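All protein chains but one are shown at their positions in the complex.
Think of it as A and B in the order they're written, each chain with its own count starting at 1.
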Amino acid sequence: MKNKDSYGKKTKTRLLWIIVFLVIWETIAQSRTFPEAIFPSLPVIAKALGDSVVSGEILLQTGWSLALILQGLLVGLAAAVLLSSLAVRSRIFDGLVDTLTAIAHPLPGIALLPLIIIWFGTGTLAILVIIVHSVIWPMILNITTGFRAIPPIYKETGLNLGLNQVRIIKDIMIPASLPYVLSGIRIGWARAWRALISAEMIFGAVGLKGGLGWYIFKQRVFMDTPGIFAGLFVIVLIGIVVEDCVFAAFEERTVKKWGMI
Amino acid sequence: MRLKIIAGILLAAFFGLTLAGCQTEGKAQAKKPEIRIAEQYGLAYAPLQIIKEKKLIEKNLPQIEVTWRQLGNTTAIREAMLAGELDVGFMAIPPFLIGWDKGMDWKIACGLSSTPVGLVANKDDIQSIKDFTPKDKIALPQPGSVQHILLSMACEKLWGDPKRLDNLLVTLDHPDGMNALLARREVSAHFTTPPYLFKELENPGMHQILDGREAMGEDFTFVVGVATAKFYQDQPEVYHALLKAIEEALSFMEKNPAETRRILADAYQIDENELQKYLDHPDTDYSMEVKGVMKFADFMQKNRYINRKPANLEEVLWK
Partner (left out) sequence: MGNDLRNKADNFRDKTVMISLQSVSKSFPRSQETLPVLNHISLDIYQGEILAVLGPSGCGKTTLLRQIAGFDKQDSGSVRMDGQEVVKPEVKRMMIFQDFNQLFPWKTVLQNVLFPLQVNRIGESDAANREIALQYLQLVELSGFEDSYPHQLSGGMKQKAAMARALALQPKVLLMDEPFGSLDALTRLSLQDLLLKIWQETGVTIALVTHDIQEAINLSDRIAVMGRRGVAGFKEIIPNLLDRPRVVGGGGYSEIYAQVYSLMDFRNENE
């Protein structure tokens, strides 16, 4: 109850500030201090957004980006769970995973781009590699921490109840470390989303599918500034929806409901 | 609540004014003669290296302050010029036309060069653009670039559909494009200019399947110098000093081939033989004449890359 109230309040203040921000924006735009190609007014941006929604292009590109990031997240999550499970079980693997993470975690995906182009080309595979690289290391860090924080009693109970190793991981370790796994996915999502947009802005298909980053880049090369803002708006919107709706709702239905956080 | 809204509006007004203030301040400053020029990397920009090396602008206007900026792509140059950070930019005609179409207050000052431009393929079974399959990818700098427009022209000529190959295009800058082509993964062709063009063709199995003249159907200027209206109007003496310097650079190149070679070999870090090959290439030509604008404009407008086109060349040329 209390929680909901404060949530409502947060939304309210946020809305207020968005309105303030839009008013500032429009005031500057209407003052004609800057050319429209630098500072387009809100109706112009809204129209650009509306047009690209009607033509279906921005939806198509957004869908494309979301599909890619979902694939990347799933692959990254699966690989992270596998490596983390090995790491908490074996010293040697722990050393390996730890070393890999130490080396790869600080490397921004974009810095690897020249290598990725040579090794994986410029297609979906290359973008997937960048996404997986962005998500897997923070996920491993979170998941191994989560696995190590699991009270041994859960595993022992699981063994006593007749679970095999696979089930111990799937049915005990993952749910027991879900708060950590979730925060790993959150960080992974944020990093992957940024990496995806940046990568798409660097190479994309000129024709149909290039994703949201590509959409923005295309507006840029054809000097369609309102179109750029339309693309940015969609990026922000997706960020907020995923963070506040998808993750928050998932948390509400799982770890919060289970009294784990 | 209401207080906050009022505060917000005040804040808005405040920001608006400060930003406006910044802008006018910038205007008031431009007194002592200066010129800020953007170029890109490539042999097509060679006369600019001569101007730099021989300080030809300074020779014509001693008190001038010259700033050179090398930017990665035309879009960045255009944006910097739009933001008022640059006075002159060197670029290909199609990106210039896109800016002009969107209302940028700029025109062409002069031509600079024509250069070989070619589509290089790395597979034996690709001998012309007809041979691309949906599995192939063609790398080029960016949509709306001269390479993209040339390819579209070739497609239109062949199939009547300029966008026929658009689904195969992938945007990569020249070095990444070359790496991708040589890696022989899914990029099977690269539309590029020297030195990348020559470097690629040196590798076994690489062959050119289309060149610029073939696509365009006539000669055209590859790089033009574009100046903002503000620069042209506020600093006519600097503008003319620049044109003079380019003229002198071109005649220097003609009269002093040996020194030219040395300067350029140094600036581009390639050996002199290689360079000579480029300079001798039939498609290489340094000249201030501007060719091909109207043909590009017709094609681009017809195919909706731009919404309007100049009535004649003079409309987009400073005089």
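Following the convention adopted for this analysis, a contact is a pair of C-beta atoms (placed from the backbone, for glycine too) under 8 Å apart; a residue touches a chain by one contact, two chains touch by 3 or more.
Please read these numbers as outputs of a predicted model, since none were measured by experiment.
**Student:** Would you list the chains present here that the left-out chain is in contact with?
**Tutor:** The chain that is not shown is in contact with A.
**Student:** Return the single residue from A:Val75, A:Leu163, A:Ala190 or A:Leu232 that touches the missing chain.
**Tutor:** Considering the complete complex, A:Leu163 is the one touching the chain left out.
**Student:** Tell me where the left-out chain touches chain A, residue by residue.
**Tutor:** 151, 153-154, 156-157, 159-163, 167, 171-172, 175-176, 178, 254, 257-260
Rule of thumb we're sticking to: only the chains that are shown with their structure count from here on.
**Student:** Counting in whole Å, what is the centre-to-centre distance of chain A and chain B, each centre being its mean C-alpha position?
**Tutor:** Going by mean C-alpha positions, chain A sits 36 Å from chain B.
**Student:** Please output the residues of chain B touching chain A within their complex, sorted ascending.
**Tutor:** Residues in contact with chain A: 1, 4-5, 8-9, 11-13, 15-16, 19-20, 23, 75, 78-79, 82-83, 95, 98-99, 101-104, 137, 139, 142-145, 148, 163, 166-172, 176, 179-180, 183, 185-187, 305.
**Student:** Which part of chain A faces chain B closely enough to touch in the complex?
**Tutor:** For this pair, the touching residues of chain A are 16, 19-20, 23-24, 27-28, 31, 33-38, 113-114, 117-123, 202-208, 217-218, 220-224.
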